[in-house]
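A single protein chain has been omitted from the complex, and every remaining protein chain is retained in its original position.
Going in written order, the chains are labelled A, B and C, and every chain counts its residues from 1.
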Amino acid sequence: MADAQGPYSPKVMEHFLNPKNMGEIPDASGIGEVGNPSCGDVMRLYLKINENEIIEDAKFMTFGCGAAIASSSMVTEMIKGKTIEEALKVTNETVAEALGGLPPSKIHCSVLAQQAIEAAIKDYREKKAKK
Amino acid sequence: MADAQGPYSPKVMEHFLNPKNMGEIPDASGIGEVGNPSCGDVMRLYLKINENEIIEDAKFMTFGCGAAIASSSMVTEMIKGKTIEEALKVTNETVAEALGGLPPSKIHCSVLAQQAIEAAIKDYREKKAKK
Amino acid sequence: MKQIFMDYANATPCDSRVLEAMLPYFIEKFGNPSSHIITKGNEALSALDNSRKIVADFIGAKFEEIIFTSGATEANNLALKGYAFANQHRGKHIITTEIEHFSITSPLRTLERLFGFEVTYLPVDSFGFVSPDELKKSLRNETILVSIQLANNEIGTVQDLKELISVVKENSSAVFHSDATAGCGFIDINVSELNIDLLTLSPTSLYGPKGVGALFVKNGLVLQPLIEGGFQEGGLRSGTENLPAIVGFAKACELGKIEMSDRCNYLKPLRNRLWEGIEKNIDFVHFTGHPEKRLPNNVSFWIEFAEGESLLLMLNYMGVMASSGSACSSNLRGKSEDDLVASPVLTAIGVPKDICTGSLTFSLGMSNTIEEIDYVLQIFPGIVNRLWQMSPFYLDKIKGHTPKLTKVDK
Partner (left out) sequence: MKQIFMDYANATPCDSRVLEAMLPYFIEKFGNPSSHIITKGNEALSALDNSRKIVADFIGAKFEEIIFTSGATEANNLALKGYAFANQHRGKHIITTEIEHFSITSPLRTLERLFGFEVTYLPVDSFGFVSPDELKKSLRNETILVSIQLANNEIGTVQDLKELISVVKENSSAVFHSDATAGCGFIDINVSELNIDLLTLSPTSLYGPKGVGALFVKNGLVLQPLIEGGFQEGGLRSGTENLPAIVGFAKACELGKIEMSDRCNYLKPLRNRLWEGIEKNIDFVHFTGHPEKRLPNNVSFWIEFAEGESLLLMLNYMGVMASSGSACSSNLRGKSEDDLVASPVLTAIGVPKDICTGSLTFSLGMSNTIEEIDYVLQIFPGIVNRLWQMSPFYLDKIKGHTPKLTKVDK
């Protein structure tokens, strides 16, 4: 059923219209880029991770729909200040929930957010291993 | 297309609401009864024919729809005063035309009228032959 | 002359409250529910959702179980062809009755003629009831669907659906559809109590608008859509939604739910007065349908020696509008005599086939009054008598018989 606000919850609209942590981190510790081949959405997540494996900063660049942008914004907010172990526990459900729910056809956007964390942390670990 | 008056022309309605020559002729020279098995209409035509084979009087009894009753009324008017040869020239088209037209699905009612004339004249001729 | 409308089974005006609810959706709230990313579309989708909820509540269904269509005819076609096409691998036998509306029997004939289905048309008794025993006997392994109406719009008989459905459920895996078009304004329907699978709803008997209807499709049933395109109505019925009509339908359900018993209580005494008046004053009348288990607004009968269309024309001339199931009064817009089709309902309940019956149905509505009933009772005997006086059958019959007619006009 439609919300009075449109297809999206007020929270989604808030994050879509005023996304948090949008942009690059030039010296990121890890970068994850994930995409949805069926609709072309791409989410790029930059993480700044300190020596205690705490995520000091997170930023995103996203090409995609309202839900994808809002999920990106939300996920950066959710993982900032967390350890990478904690961050890896953020699931698509918790992202969607934090956004006040997503339409069924847009659940994949929150999945993308979860995958972006995983990819960025994987990248961080690989980079670290190489050092 | 519908007439402003309903499915029937004003002439049909006139003859339906105030049929001419309705009733029996007890000493009819010929009686024709024809019917339409598909819808049950029955038209009974009574003719009073004089020695010059002129139809002096015509009456009808009809069970049927508005078109059947109007056709009955119209046909009695059309054949009164005519010779039987002239009456036999009355066709369903002339009856329908005199009524200002009939809906396509009701053309069979004017056919019934034509058949009733034929049947009544046949009956008259058979009765005469028997005498 | 005063116009007295007693053909509510075939046409109802919109309740003014229904029209009022619809009005904003023509000009102001004209959005397309599918474009609900934008404000106008979202406003439209909210109204659509809200309407669906109200119609679902009306019959105790779930929100997503209501599929809006363009009317009862489409809903019936979707139920029958849609279910048959999608489930033919399970069997190709369908059961219905001899007294269904053409919007049931015509699609079934097409399924038989073009798509290899077999259909059993159950006979009914003289009241129009389907026998649970006959129904049980006709069920086969290949029976996938049973369709039996809730109420008959012509003779008024209301089936005992609950019993018929349990016969089907206990003895087969067939699904049950009912055309509730003629009944849903008068009879409280609860789909879960009935345990029914498919149900056709129409706003007609609820003073709702034309151009809309609904099919209840129980969750989990698979149907092949008839009208495909833009994925509306869960993909079961595409095409931009007729939102003003849907909103009006919902309003009609909302009002109908509240006022149903009041409406029945108003209509029943009127109907009884008409029935009793005709019974008392006119000879050779045969009432049709069950006297108790019938629609509260329906008086139906046939009269010997008088043809239905003629009765209608004369009544109409006197300002009274009713309907008839006679062949002669059917489908006058047809291209030829072959297009005239007598109502099969009368034949099914045993009205002699060989005479073109003088069947009449008076279906009352909330605008009718006692005065109107009395006016009909005053003029009707004269009309009947006038036709009798023209009828060769009557002439033959009454030699020696004094008819009961008490009043004769002119």
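Going forward, a contact is a pair of C-beta atoms (placed from the backbone, for glycine too) under 8 Å apart; a residue touches a chain by one contact, two chains touch by 3 or more.
For clarity, every value in this text was computed on a predicted model and none was experimentally measured.
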item: Residue among C:G91, C:G183, C:P209 or C:G358 touching the omitted chain; value: C:P209
item: Options C:L223, C:L243, C:L346 or C:L364, residue touching the unrepresented chain; value: C:L243
item: Which residue of A:P7, A:G30 or A:G100 touches the chain not shown here; value: A:P7
item: Interface with the unshown chain - residue positions in chain B; value: 1-2, 4-7
item: Contact footprint on chain C, counting only the chain that is left out; value: 3, 5, 7, 10-14, 16, 19, 22, 26-28, 30-32, 34-41, 44-45, 69-74, 76-77, 85, 101-104, 106-107, 110, 114, 204, 209-212, 224, 226-231, 238-245, 309, 312-313, 316, 321-323, 329, 331-335, 339, 341
item: Chain A residues touching the omitted chain (full complex); value: 6-8, 13, 16-17, 19, 22, 24, 33, 38-42, 44, 60-69, 103-108
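What we mean here is this: only the chains that are shown with their structure count from here on.
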item: Chain centre separation (chain B, chain C; CA means) in Å; value: 38
item: Length of the line joining the C-alpha centres of chain A and chain C, rounded to whole Å; value: 56
item: Whole-Å separation of chain centres (CA-atom averages), chain A against chain B; value: 89
item: Two or more partner chains touched - positions in chain B; value: none
item: Chain C, residues touching no fewer than two other chains; value: none
